[in-house]
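As you look at this complex, bear in mind that one protein chain is not there, while each of the others sits in place.
On to chain A.
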Amino acid sequence: APAYHLILEGILILWIVRLLFSKTYKLQERSDLTLKEKEELIEEWQPEPLVPSVPEDHPALNYNIVSGPPTHIITVNGKECINFASFNFLGLLNNEKVKSAAQASLKKYGVGTCGPRGFYGTFDVHLELEERLAKFMRTEEAIIYSYGFATIASAIPAYSKRGDIVFVDEAACFAIQKGLQASRSNIKLFKHNDMADLERLLKEQETEDQKNPRKARVTRRFIVVEGLYMNTGDICPLPELIKLKYKYKVRIFLEESLSFGVLGEHGRGITEHFGINIDDIDLISANMENSLASIGGFCCGRSFIIDHQRLSGQGYCFSASLPPLLAAAAIEALNIMEDNPDIFQTLRTKCERIHKALQGISGLKVVGESFSPALHLQLEESCGSRENDVKLLKRVVDYCMNSGIALTQAHYLEKEEKCLPPPSIRVVITVEQTEQELDKAASLLKEAAQSVLN
């Protein structure tokens, strides 16, 4: 063998021996400070206080205290009022049949379930409720969560992961925003109910895909919309969304917290309202805290999609299951909804009545569809800062409360919302309100607006 070969190999072997016997070194060189300097730094460091102090008169600090049940006639801060603030759309909060079903369940199971669904927390009531909801919504399967907020916030991260793309409406509610944040996907906001804007974003995404087809083949895409938006009171144009879905191959997640039990001939939500085949929507999520007057939430859809959440929905696997008495109350509420399909039309008539009656109040404008049971009243002209707007609206609300109509402002976390809606008064219509009460509320609001805003 040539000499240089041997020499090279010799050097290589010596180098390996050296590496084997040299000390390992830490990657982060941080030994520039002496021990004394470190101790001084530790002494000097002052953290911020754990929480900043909150001024005593902060509007969100002092809650209204409701004594007694929050039903049609509600006692707020000691005053008896007619309830125009609780989302009790079908009036089932005080229903005797619902209460007695819950009582029977309480006598059989006690209150809590003492465990998550996987560890002896699955009761036959849960299985029955899931079956009933799936049958009612005419889907294959349904899954129940024990908390309404956690429903959509756990469902989205179960499917959409880092690298996936989600197109979401600007006016989406906070629970959806938290679900999107937990999923770490790319979020693309489109203007509220603006299908042209959404199509533009989808087209942009398509051109991106053509540049990198391999990545495009594994990037999942979703559109997240609400049936009836909580923040604006209007509905999403579902037929156009379905067309976009098939054109650009995007899946649709529909959040129906407000529209379940309100829209549609039998209360099945916005799919029934528009007459769309429910299998076209990949996932429908709703909470049972509005129309069903219980606690918790559910997701329904095809088994292919829903079954996945049983192992990867965080709010399902790592949390205790719904107390059986609340599940029994929800089943009874479903029974009532199925037996009395005419309440939905009654609710819609009342909504239209008050929507018309609230038009033309000087200084306040009505925001929301005519058949939406949750409307907003916003100031026509803002007085400069959000704080002053909130104070002004509070005076209107207080005037109404003193005269016997319980209203509330819509509360938001101002720093956390992506697109903060303007301050507004929430008006909620329920089936239990009589026509005189609706007229009284409308005229009282007119009076309040007159006296406060002029």
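Heads up, the rule we're going with is that contacts are C-beta pairs under 8 Å (C-beta built on N, C-alpha and C of every residue); 3 or more make two chains touch, one makes a residue touch a chain; residues count from 1.
Basically, contacts and distances are computed from a predicted model.
Novice: Refer to UniProt and select, among "serine C-palmitoyltransferase", "Cardiotrophin-like cytokine factor 1", "Auxin-responsive protein" or "Aldehyde dehydrogenase", the name of the complex member that is left out.
Specialist: When "serine C-palmitoyltransferase", "Cardiotrophin-like cytokine factor 1", "Auxin-responsive protein" or "Aldehyde dehydrogenase" are compared with UniProt, the left-out chain turns out to be "serine C-palmitoyltransferase".
Novice: Taking the entire complex into account, which one of A:138, A:191, A:302 or A:391 touches the absent chain?
Specialist: From the options A:138, A:191, A:302 or A:391, the contact with the absent chain belongs to A:302.
Novice: For the full complex, which residue in A:3, A:19 or A:61 touches the chain that was left out?
Specialist: The missing chain is touched by A:61.
Novice: In the full complex, which of A:311, A:383 or A:420 touches the chain missing from this view?
Specialist: A:311
Novice: Residues on chain A that touch the omitted chain in the whole complex?
Specialist: That gives, for chain A, the contact residues 26, 30, 33, 38, 41-42, 45-54, 58, 60-61, 63-71, 74, 76, 83, 85-88, 92-94, 98-99, 102-103, 106-115, 117-124, 126-127, 146-150, 153, 159, 173-175, 178, 181-182, 216-221, 246, 249, 251, 279, 287, 289-290, 292-295, 302-305, 307-308, 310-311, 314-315, 317-320, 322-323, 325-326, 329, 406, 408-413, 416, 426.
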